[in-house]
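All protein chains but one are shown at their positions in the complex.
Now for chain A:
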Amino acid sequence: MATAVPRNVSPLIRAGRWGLLVTGLAYGYSHNKTLKKREERVRQGEIDRVTQHAIHELADQKIRADQSMVDLAQAAGVDPNGAKKSEDAKKSGSSSKHH
């Protein structure tokens, strides 16, 4: 192939090649931008959903912790609402009930 000579490709084919190259470039870029926008919205929605879920999880955890404290107080025979009063009484030196 060392004696091969470049041939004159017809202008129509060359115009088609370059025109389609530029068109494809523009189309790829614009479609990618559209998809990026859509993906950004979806991602924001996902972040919001995960945040809400985390908040609800923390709230449930706190509720369960408080509930278990109440259960513990009832099991110990201490009135949970009066626990503060009996704590003050304990601090001032009187003995607690379950000893």
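To be clear about the criterion, contacts are C-beta pairs under 8 Å (C-beta built on N, C-alpha and C of every residue); 3 or more make two chains touch, one makes a residue touch a chain; residues count from 1.
To be clear about the criterion, contacts and distances are computed from a predicted model.
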Protein name, per the UniProt record, of whichever chain is missing from view ("DELLA protein", "Guanine nucleotide binding protein (G protein), beta 5a", "Acyl-coenzyme A oxidase" or "ATP synthase subunit g"): "ATP synthase subunit g"
Chain not shown: contacting residue from A:His31, A:Arg49 or A:Lys62: A:His31
Residues of chain A (touch criterion as defined above) contacting the omitted chain: 4, 6-18, 20-32, 35-36, 38-40, 42-43
